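On to subunit A.
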Amino acid sequence: MSGFLKSSIGRKVAMALSAFFLMFFLLQHFAINILSVINPDVFNEVSHFMGTNPFVQFALQPVLIFGVVFHFVMGFVLELKNKKANGVKYAKNNGAANSSWMSRNMIWSGLAILAFVVLHFIDFWFPEINTKFIQGDWSGMHEGVEGYRYFHELQEKFLSPVRVGAYVLAFVFLALHLLHGFTSAFQSMGATSGRKKTLQNIGKAYSIIIPLGFIFIALYHHLNH
Partner candidate 1 sequence: MNLTLKIWRQKDANDKGRMVDYKVTDISEHMSFLEMMDVLNEQLVDSGDEPVAFDHDCREGICGMCSMYINGEAHGPDRGITTCQLHMRMFKDGDTITIEPFRAAAFPVIKDLVVDRTAFERIQQAGGYISVNTSGNTQDANSIPISKHAADEAMDAATCIGCGACVATCKNSSAMLFVGAKVSQYALLPQGQVEAVDRVQNMVAQMDLEGFGNCTNTGACEIECPKGISLENIARMNRELMKASLK
Partner candidate 2 sequence: MALDSKVPKGPIKDKWTDYKNNIDLVNPANKRHIDVIVVGTGLAGGSAAATLAELGYNVKAFAYQDSPRRAHSIAAQGGINAAKNYQGDGDSTYRLFYDTVKGGDYRSREANVYRLAEVSTNIIDQCVAQGVPFARDYGGLLDNRSFGGVLVSRTFYAKGQTGQQLLLGAYSAMNRQIARGKIEMFNRHEMLDVVKVDGKARGIIARNLITGEIERHSAHAVVIASGGYGNVYFLSTNAMGSNATAAWKIHKKGAHFANPCYTQIHPTCIPRSGDYQSKLTLMSESLRNDGRIWVPKHIEDVQAIREGRKKPTDLSEDERDYYLERRYPAFGNLVPRDVASRAAKERCDAGYGVNATGEAVYLDFASAIQRYGKEQAKIHNLTDASEAKIYELGQGIVEAKYGNLFQMYEKIVDQNPYKTPMMIYPAVHYTMGGVWVDYNLMTSVDGLYCIGEANFSDHGANRLGASALMQGLADGYFVLPYTIGDYLSDDIRTGKISTETKEFEEAEKEVTDRINFFVNNNGSKSVDYFHKKLGNVMWNKVGMSRNADGLKEAMSEIKAIREEFWKEVKVPGVANEMNPELEKAGRVADFLELGELFAKDALMREESCGGHFREESVELDGEQKGEAKRNDKDYAFVAAWEYKGEPADAVLHKEELEFIDIELKQRSYK
């Protein structure tokens, strides 16, 4: 088993498993965020639950962080190893002839997403940690805001057109990343070709609908404030 984890294929599988986890996380994140468009109150309720439930905070959150960090670190490790396997560079290489742009540039779309994650942490996650763990305020309330503060904070953030622009751009990269990543993860896990067509279609749908949904949420709040 330890041999498996050290093997190239083992790492591929680990990469795919962390991807599955992140794709599932993305789905639930989207499900909660879209509530902010449908019903701000429900959004606040759910956000408060997620933000204060000990199981979510102390069990799921570390797993998530680990998943994110693992996926990034492993991605870089594999990229470096693969670069090393290349030898001398071709004088002329026509990658477009046999593969998609997305599949050849996962590292770049991944880096763009990483940059976004940093921004996202600065925007939401660090203030949350600060409020809850440093100041010890688990109330979910904020001065001058009626009810829970989450919806209000969300709207505040989407005031700036620059931030919304960055947000939109990041999700375009996420879509590109997913367009290859979704089916690639299944292929790494050994999905059989019989299911390939269905998987590809689900993958395409997922990779376009989810990021588009996030973009919609951002634009909606930017325009409806």
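In this text, a contact is a pair of C-beta atoms (placed from the backbone, for glycine too) under 8 Å apart; a residue touches a chain by one contact, two chains touch by 3 or more; residues count from 1.
How these were chosen: all candidates are chains of the complex that A comes from, given by their letters.
These numbers were taken from a predicted model, which means no experiment stands behind them.
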Inset, instruction - Tell me which of 1 or 2 touches subunit A in this complex. - result: 1
Legend entry - Touching residues on subunit A, where the partner in the complex is candidate 1: 1, 3-4, 7-13, 78, 81-82, 84-95, 97-100, 103-104, 106, 180, 183-184, 187-193
